[in-house]
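Below: one structure in structure tokens.
Shown here: the complex without one of its protein chains, the others still in place.
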Amino acid sequence: MNRFALFWLPQLMATALALAAAPLLMGWINQCRAWLQNRSGAGVLRPYRVLRKLLHKDAVIARRASVLFRLAPYVQFGCMVLAVSIVPSIATDVPLSRAADVIALVGLLALARVFMALAAMDVGTAFGSLGARREMLLAALAEPALLMVFFTPALMSGSTALGTIVADIAEAHFSIYPSLAFAAAAFVMVLLAENARIPIDNPATHLELTMIHEAMTLEYSARHLAVIELAHALKLMVYFLIGIALFVPYGIAAAGDWHALPLATLALAVKLIAAGAGLAVLETVSAKVRIFRAPEFLATAFLLAVLGMLIHFHLESALPAPEVRIESAP
Amino acid sequence: MTLTQQLINLFASLMLLIAFAMLSQRRVQSLIYLFAAQGAVLALNTVVVAAHTGQKHLYFSAALTLLMKVILLPWILHRLIRRLAIRWDVETLINIPTTMLVGIVLVVFAFNLTIPIVALAGTITRSTLGIAMGSVLLAFLMLITRRKAVPQVIGFLAMENGLFFAATSATYGMPMVVELGIALDVLVGTLIFGIFFFHIRETFDSLDIHHLERLKER
Partner (left out) sequence: MELLLVLAIPVLGGVLLAFIGHRPRAADVNVACSFATLAAAALLTYRVIQHGPLTALHENFFVDYFNVFLVSLTAFVGWTTAVFSRSYMRIEREHGKLTAGRLRLYHSMYQSFMFTMLLALLTNNLGILWVAMEAATLTTVLLVSLYRTPESLEAAWKYFILCGVGIAQALFGTILLYFAAAGVLGSGGDALLWTHLILVKHQLEPTVLTLAFVFLLVGYGTKVGLVPLHNWLPDAHAEGPTPISAVLSGLLLNVALYAIVRNKVLVDGALTSGLAGRLMMAFGLASVVVAALFLWRQKDVKRLFAYSSIEHMGIATFAFGMGGPVAVFAALLHMTVHSLTKSAIFFTVGHAAQKTGTQLIEGIRGLVDTNPVIGWGLMLGSLAILGMPPFGVFASEFLILTTAMHDQPWATPILLAALGIAFAAIFSKVQPMVFGETTARRLARPPASMPIFLHLALVLMLGLFIPAYLASWYRAAAALIG
């Protein structure tokens, strides 16, 4: 029993923490944005208040909506919870992290996306189809980029299982890896695109010309909307966790070492706060790009990721050591 | 990997990144800044190699690069575009995402091309030869996919940057006298380009290379 608890305790802790903290993260980012824009903001706990408000309302669903419409929010939520459990956040080896490797993780995110797009088109409104189409366009470009980003650390550690990658990078001697720097830059760009942040999509807009994600969720209300909002926050949390795990995993608890869990949790909290503030800064200094420039943005991300991979192949994989002949000056 | 090796890898990656960034620029001003940045990275790389191998002539080489490519040439180009009043003059023949994809293919090609040479080299910087070749090919791509004159010229100069980097990575630089000659050629070439732009402007009232397409096989 003790060993069982040992095994599953970090997992449950991680999932519960992520679930609870996701809206807090959203609130923190919005608060930072408000401060940067010289407003006083609504406080970091506002997302919780929004969720509570939504849960009290009655759901209004179109007459022609099918089962898919009602099901999609829960599917998305389920995928996000699973994703958050898979990504090593406070410990490198949690049971569920063996459920999927990086490629399957991308597939999981894609599953959520597909359901949302289908649900958006299900009701037959113009905005729904518009949002779904734009979303899938961005996804078609962002997914290859995301995969490429994952490949670089995977090549470095020789495995696509997230736990192994994180363990390898966390334990490696600190050195400058340009390939990881490129992959990190590409990852940030994909994060911005996938989570509907500026410069790809304004999370606060409802203008037809500029909506992407918002357009898909226009038809939802009450508890469905609450679930979707929570899933949205969880998705951002997932991306942050992936970024932290791949590029700055220092402080994470090694497998089976549950004494280090509190320290790991603290380290994670610090990183999330910093990352959230960084995202707010990024959003404040960028302007939203026009929709038809979004492919260019993602092509750049793809390019950076491929570059990182190529550089890894060319520069960092093992070559026989050169004999450095020190010539005397002519 | 030692610190020197890591630094050299870092500079090489920056070179390649700058080459790609030049491909995606829309403003001529930022092209010139990127060109200056590339020169700075080159100079830094040469200094690191010089410090590691103790070859004195590389310090001179780095100083020459700094003087020419970070200070003199960008200054000449800035003056030029100010007098010609250009700012947004980067029009491309194929759109930017496609250009970048072609760029990646070229970089892979360059890496493959230089594998046999890398295996033979004895310098500490040898693995960066593929990146140097890649930068050259990317600059060449920029040269042929730009419609206006000034980005073509910057592509030309960036190509020379890549070649210089190749020389540093394969052989710790060329003999000093040759490097001086090359620097002189590049300087004079830029000046002549400058004179050229004015002539083109005078005759066509524009720096669009499309105007220069009348001579065909009749």
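In order of appearance the chains are A and B, and numbering begins at 1 in each one.
Going forward, a residue touches a chain if its C-beta (ideal position, glycine included) is under 8 Å from a C-beta of that chain, and two chains touch if they have at least 3 such contacts.
Just so it is clear, the structure is predicted and the values come from calculations on it, not from any experiment.
Trainee: Which is it among B:T4, B:S30, B:T92 or B:Q152 that touches the chain not included here?
Mentor: In the full complex, the listed residue that touches the missing chain is B:Q152.
Trainee: List every residue of chain B that touches the chain not included in the displayed model.
Mentor: Contacting residues on chain B, toward the hidden partner: 113, 116-117, 120-122, 133, 136, 140, 143, 149, 152, 156, 159-160, 163, 166-167, 170-172, 174-178, 181-182, 184-185, 188-189, 192-193, 195-196, 199-200, 202-204, 209, 211-215, 217-218.
Assume only the chains that are shown with their structure count from here on.
Trainee: Under the stated contact criterion, what part of chain A meets chain B in this complex?
Mentor: Spelled out, the residues of chain A in touch with chain B are 175-176, 178-179, 181-182, 295-296, 299-300, 303-304, 306-307, 310-311, 313-316, 319, 322-330.
Trainee: If we count contacts the way the header does, which residues on chain B are in touch with chain A in the complex?
Mentor: Touch residues, chain B against chain A: 1, 6-7, 9-10, 12-14, 16-17, 20, 24, 52-57, 96-97, 100-101, 103-104, 107-108, 111, 118, 121-124, 126-128, 130-131, 172, 175.
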